[in-house]
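Below you'll find the structure I mean.
Every protein chain but one is kept in place in this view of the complex.
Each chain gets a letter, A and B, in the order it is written, and its residues are counted from 1.
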Amino acid sequence: MRSITTRATIALVLGGVLTLAAFFGAFFWAGVPDFGFVRTAEQVDSARYKGPFEQAIDEARYLANYAGYTVQVEADGESVRGELVSADEESVEIATESGGVTIDAADFEAATVFGSEYGRPDWGQKIFYFHVPVAEISFVVFAFAAFYAVRFLMTRNREFDTKNRVSMEVTLVFVGLTMATGILWTKAAWGVWWDWEPRLTTYFILTLLVIAYFVLRNSVEDEERRAVYGAVFTILAFIDVPISFFITRLIPSNHPVIESGGLEGPMLVSFILGQIGMIALGYAIYQLRMGEVQLQERIEQAKTLLER
Amino acid sequence: MAGASGRQLRAMLRKDIVMELRTKEMIMSMGLYSLLTMVVYFVALSQAGSSFDPRDIAAGLLWLAFIFTSMLGLNRSLVHEKDQGCLEALLLSPVDRPVIFFAKAGGNLIFLLAVEALTLPVFGFLFLQGTQLDWGSIALIPLALIAGSVGIAGVGTLLATMSVNTSGKDFVLAMLFIPLMYPLLLGAVTATGGAIVGGAQGVSVFWTGMGWVIGYDVIMLLASYGLYEFIVGA
Partner (left out) sequence: MTEEQQHTLALEVRDLTRAFGVRKALDGVSLELPVGAFLSIFGPNGAGKTTLVKVLTTLLNPSSGSARVLGRDVVSDAVELRTHIGLISHNPLLYPDLTAEENLLFFAEMYGVDDPRVRVSELLEAVELDHRRLDLTRTFSRGMLQRLSIARALLHRPEVIFLDEPYSGLDPHAMDILDGLIAQIRDSHTFVMISHDLDKGLELCSHALILAKGRVVLYEPREAIDDASFRQTYRSTVGMGVS
């Protein structure tokens, strides 16, 4: 019993220190990550289908809001990067280093806007050092929950059910944090609180599935049945994790993807510090909760023995 | 044992169909429910005027009706088994558990397809009159309906077997079913939308959507098949 608390406390302190270090690294040492841009032309809109011309008009209208920003426009197979001068339904004007360029809306393919709506471009990007580790841990803890679910169904050992449940509780915590930080960043970078974009949508579904797990558990009377249903549903719900993780790499998405080699020096160090810190925090939360649940179970056990 | 399983599967399917033909409970409730949904759609769209192309939203509206209607049917089909302890009687007979799963899912699939076949022309009559339709690609819609319904019936049967044992059956089923159905729903709407819009582009969108749906069907049916034994054994 004591060893669990000791380990959890060590993990908690370590996680806290490393996460703080990552914060300081991110704000005072590391540069601004060069991702997290908007790729409006490639928005996935599955319920309806639009021809390229119609889309281009939308694009230009949308771009008009970003005069003065750095943009990259792909048109007619080529890509032009520079400061946006103006945009309307017929043409887009960009000031590049080698002079002004006018692009016909009809040739328009995709546009990328760098920076954010606020006067301090890219400041919002700093949340990356917190948001990404949290999101990663939410997937990892969910994987543990699924692992314990399989183990439980194989052995019918109540211990694995408890681990499955506690893992799901930790998943809920991290999913909540991911959602909260994600929404803040979305507002800063995209100018909207929410966008039905593949990663956001699949992650929202994931959140609902984790909540549904607890709804299911709370509505089953019999303890063993509750455990079995919980385990089965964890496995079914886990199928959404790889979908959510890989979707930004499979279909065009606004959500940024970290590419290998995209991070270097101070940025990489801060990011790794944040990741290790968050793993330690996740482990600490898991162990602390586990200790509490085990204590409850021992009380229950003592009660049962007294009844006999 | 394969011969016995086939016989049991047929017996269970026949039993469900005989009961349904007698009471018409599921077809009636699901059919009327989907008609009511059409009325709600009309009200929901009443302020939109004629400034939009109904073909753009038709697929979404259709699957919305199907998903809610199917939950109604799924719930009922398992309440039937649970009511007088019939599921227990089935489990007592020398039947492999997956056979029960396939029989119940098969029955649900048949009723769901029947309701969809009734809803589709009504929907077209109410919402798509006067729009340009490409009949060649419209003919692909049944494929999307079948592929989508296989997933709904399979996963739905598994989830309904769980939710029927919970307090607050309907709500629990919706809470489990809708998020889990999201990938399938997205694929099915994409495919159906492509078929309604038509043209070469529409047909290619159709097959992309079908790819999602079929992939989801395969994964989810395998998972449901593997997990059903645990559910009924608990």
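The rule is simple: contacts are C-beta pairs under 8 Å (C-beta built on N, C-alpha and C of every residue); 3 or more make two chains touch, one makes a residue touch a chain.
Note that the structure is a prediction, hence the values are computed from the model and not measured.
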For the chain left out of this view, which of B:L32, B:A48, B:C86 or B:V218 touches it? B:C86
Per the touch rule stated above, chain A touches the missing chain via residues 156, 158, 223-224, 227, 297, 300-301, 304-305, 307-308
Considering the whole complex, not just the chains shown, which residues of chain B touch the missing one? 1, 4, 7-8, 10-12, 14-15, 18-19, 22-23, 80, 83-86, 88-96, 233
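In the analysis below, only the chains that are shown with their structure count from here on.
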Rounded to a whole Å, what is the gap between the Cα centroids of chain A and chain B? 31
Can you list the chain A residues touching chain B in their complex? 46-49, 153, 201-202, 205, 208-209, 211-212, 215-216, 219-222, 224-225, 228-229, 231-233, 235-237, 239-240, 243
Listed in rising order, the residues of chain B that touch chain A in the complex are 56-57, 59-60, 155, 158, 162-163, 165-168, 171-172, 175-176, 178-180, 182-183, 186, 189-190, 193-194, 197, 201-202, 205, 209, 219-220, 223-224, 227, 230-231, 233-234
